[in-house]
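Just one protein chain is left out here, and the rest sit where they should.
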Amino acid sequence: MENRISFKNDYSEGAHPAILSLLMDTNFNQEPGYGEDSLSKAAKDKIREALGKSEAEIFFVAGGTQANLLLISHLLKPYESVIAADTGHIEVHETGAIEYTGHKINLVKNIAGKLTVQGIDDVVSLHTDHHMVKPKLVYLSQTTELGTVYKKQEIKEIADYCKSNNLFLYVDGARLGVALTSPYNDLSLADLAELTDAFYIGATKNGGLLGEALVFNRPELAEGFPYTLKQRGALMAKGRLLGAQFLALFSDNLYFQLAEHANTQAMRLAKAFEAKGYAFASQPESNQLFPILPVELIERLQQDFEFYVWEKRSSEEAVVRLVTSWATDPKDVEKCMLTL
Amino acid sequence: MENRISFKNDYSEGAHPAILSLLMDTNFNQEPGYGEDSLSKAAKDKIREALGKSEAEIFFVAGGTQANLLLISHLLKPYESVIAADTGHIEVHETGAIEYTGHKINLVKNIAGKLTVQGIDDVVSLHTDHHMVKPKLVYLSQTTELGTVYKKQEIKEIADYCKSNNLFLYVDGARLGVALTSPYNDLSLADLAELTDAFYIGATKNGGLLGEALVFNRPELAEGFPYTLKQRGALMAKGRLLGAQFLALFSDNLYFQLAEHANTQAMRLAKAFEAKGYAFASQPESNQLFPILPVELIERLQQDFEFYVWEKRSSEEAVVRLVTSWATDPKDVEKCMLTL
Amino acid sequence: MENRISFKNDYSEGAHPAILSLLMDTNFNQEPGYGEDSLSKAAKDKIREALGKSEAEIFFVAGGTQANLLLISHLLKPYESVIAADTGHIEVHETGAIEYTGHKINLVKNIAGKLTVQGIDDVVSLHTDHHMVKPKLVYLSQTTELGTVYKKQEIKEIADYCKSNNLFLYVDGARLGVALTSPYNDLSLADLAELTDAFYIGATKNGGLLGEALVFNRPELAEGFPYTLKQRGALMAKGRLLGAQFLALFSDNLYFQLAEHANTQAMRLAKAFEAKGYAFASQPESNQLFPILPVELIERLQQDFEFYVWEKRSSEEAVVRLVTSWATDPKDVEKCMLTL
Partner (left out) sequence: MENRISFKNDYSEGAHPAILSLLMDTNFNQEPGYGEDSLSKAAKDKIREALGKSEAEIFFVAGGTQANLLLISHLLKPYESVIAADTGHIEVHETGAIEYTGHKINLVKNIAGKLTVQGIDDVVSLHTDHHMVKPKLVYLSQTTELGTVYKKQEIKEIADYCKSNNLFLYVDGARLGVALTSPYNDLSLADLAELTDAFYIGATKNGGLLGEALVFNRPELAEGFPYTLKQRGALMAKGRLLGAQFLALFSDNLYFQLAEHANTQAMRLAKAFEAKGYAFASQPESNQLFPILPVELIERLQQDFEFYVWEKRSSEEAVVRLVTSWATDPKDVEKCMLTL
């Protein structure tokens, strides 16, 4: 086994102990299957409360790719397409999962990992008749795949454009926790519920064993969704397992505390890099850092730490990615800082 | 919450404590994601050992419908079809998951929940040219959806037919544990690995929180399967969660002990029904019982127990389904027996 | 080349000369592509007039399997299914085309090739929750695959059931011409437009080179259909070719005259079989005949005629299928009659 400390991602550890405790405590209760259990029901109530949206429809699924493909293929007709940034997770890192459900992704060149209204409008304007797909859903990730955070105004402008142009707006929240607790953030969970048609709240990357909570802000869009879940193999028999993750995470503000911890550790690291004069390929705004480092330093860091070398810049420099999480030990961050 | 004792299914409780302990003990180990963790690797080794088949390729997925749709759509060309019993789980209770992947299911009238060589051959003989689908994979469930158990000779005959006719043979093992430990069973896990192309070993219904282990007995059939997993949203980030289920279950014979417990409790109940003179719609061979009961008795049982009324037979009689599990308390069985 | 006279099917010859003439006469007119040509427009007007339904939306496609898969996959959500007779063309002879689009077919045992309300209701009643597909569209063929003809009352009962149960009713009219001109028919084209949601009018089997006219009786159901056509490769560049078929066929009552000819020749043959004492596997009501004949007679007929041996009944008897068409020469029928 690997002895180095891993900053490779935010899913290297198991779950926050509160989740394991809840699983233990409720283990021998007999519960109905397929999401009808009392834990899932209580968890959904907690989330609706946090959203300030009692009519929201919520479904728990196992992972992010699953959440994306289920939501998108549920909402679109076969000839309708998705608009996404060229850095979007669905474009690059989901093995064509969206295309497998039959839908094209129309790409927009990202700016700092983000979509812009201009970029979306360029796609919409280009698609004029039935010889082309019909763009119908805008997909964005919060935080973005580059660790940046959309400001409320940016999302509002996109949301306004979507409303005017009869497009759905859907937010991939694999890392929604660190977005909402980022020092750069000015958006609330309630804002998100107001501005979008649907989004998901990621637990896998914020302390859960697994689980993403798909939220339909307009309940009519969720019609038939249990069929979609079952048909794609996403309806878990012991739904209690998913319910327990979110019940624990949405009790006592735990979800936000864990994300804040990840951000705090990332910012400590970021400042250390800055202090040494290193630039970033993408501004550090959440738990993913993309410093541009000399090869010599990279090799030195690799002796004690695991992380991805993201992109070679020259024979002397490369961008690396370092990720902190709810489970990052502040002492490990310190150790890393001292190595710089 | 429900106060009655549930005999509705075999997934009402959480997980066997050994699994939860293993999760706790390994919780803060940093592990690689997506099934590359040490728990999954160890679990696969344990299973390969139990199969006596070191070359078998094994993948862990979250549930049974997922296992079925992944395996079938991975192996078949678009115009190839599945042969299944009309009682097959993929036909009735998976919301058209197989058809969603593009494949037709050709039905065979079941006999005691089972396929027969004759029934399979009827389908094969009917499909003669490219105006019809091309049958290519035989799907059967062990135990069957009616709780019956294929004998070794029955599976061997089907396997021989498949080999002669260039068909894949795939076994849905959602309840493989209770099949292999049924008093009626004469088939070993090693036999199954020898006779079939692929099958899955179900944990969800035998003590796991989730998880089915898909086994490719011919490793060449697994080529590209990690792509299939990811594309359908079935590749779990924290694969350790799945690995832990199977590592615990395949340590110290636990998987078989749990299944044997379920069968023992079912047989106790079955004998009690028989002693009272009640017949069964399907012979009791594993943990699912289908007694034919008078309405009066059903109503009496419903006061203290939950179970499905499976099929009305007349205004006075109905078939019910009672299911025991690894977690069934022998005292609850006793209480039920005393109610008869 | 074959010298025998073919009664194998109703698409052995090219097209009625009026169609070829129209193609010649308009050949060098410059026309817009993709169905926007003046021939297609005129043809649609003619059909709308024949239907008495000015709001009907009409699209021309190349063949029957194409028509079925386009219509069904356009109207259904992924988890919705089709109800069809077990003899339905989509079930048996379209290589799983409907399943390829993701939809399950729920089968009803046919009675004389037909669906019944009882059979449909059995399927609907069985499907109660999201663990099963949701039946949503009833598919029937007029004439049926056995050559029989639904009476107006039969279709009305099915239509009423569909309306009450929120199901679409769609009619495969590959052989609609011979249905509407059958001596057993009491249904008009206008009735069909009134009672169903959509249907198609087949030209391939009634004098066209190719072509089926898909009719949406409720225009709102056709929304987005041009996208569906293009996406599946069914939007023909030179739509004039399809338009010309229907413009010629729906001028001067030609479509009905051709079908009537086919029926007349079939009835002559049918009476000759009856006169010789032969029974039919399916009552002769249109241009497909299924007499049960002694092997000796079959072999004698095969010396001069081509036809399918449909089903062996014993070592001495078999059902054969003989099909007449718009192009059948009455003298060839006579020759056949004399061979009996």
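Letters A, B and C name the chains as they come in the text, with residue numbers starting at 1 for each one.
One rule holds for everything that comes next: contacts are C-beta pairs under 8 Å (C-beta built on N, C-alpha and C of every residue); 3 or more make two chains touch, one makes a residue touch a chain.
Keep in mind that this is a model prediction, so the values were computed, not measured.
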Residue, one of C:T144, C:T196, C:Q231 or C:S286, that touches the chain absent here: C:Q231
Of B:K114, B:R175 or B:K230, the residue in touch with the unshown chain: B:K230
Positions on chain B where the hidden chain makes contact: 34, 73, 77-79, 130-131, 133-134, 224, 226-231, 235
Residues belonging to chain A that touch the chain removed from view: 78-79, 81, 92-96, 99-104, 107, 130-133
Positions on chain C contacted by the hidden chain, ascending: 1-2, 5-6, 8-9, 11-15, 17, 20, 23-24, 26-33, 38, 61-70, 94-97, 100, 204-205, 209-210, 227, 230-238, 240-241, 327
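Everything that follows uses one rule, which is that only the chains that are shown with their structure count from here on.
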Chain centre separation in whole Å, for chain B relative to chain A (CA means): 34
Euclidean distance of C-alpha centroids - chain A vs chain C, Å: 51
Gap in Å, rounded to a whole number, between the CA centres of chain C and chain B: 43
Residue numbers of chain B (touch at least two other chains): 94-96, 100
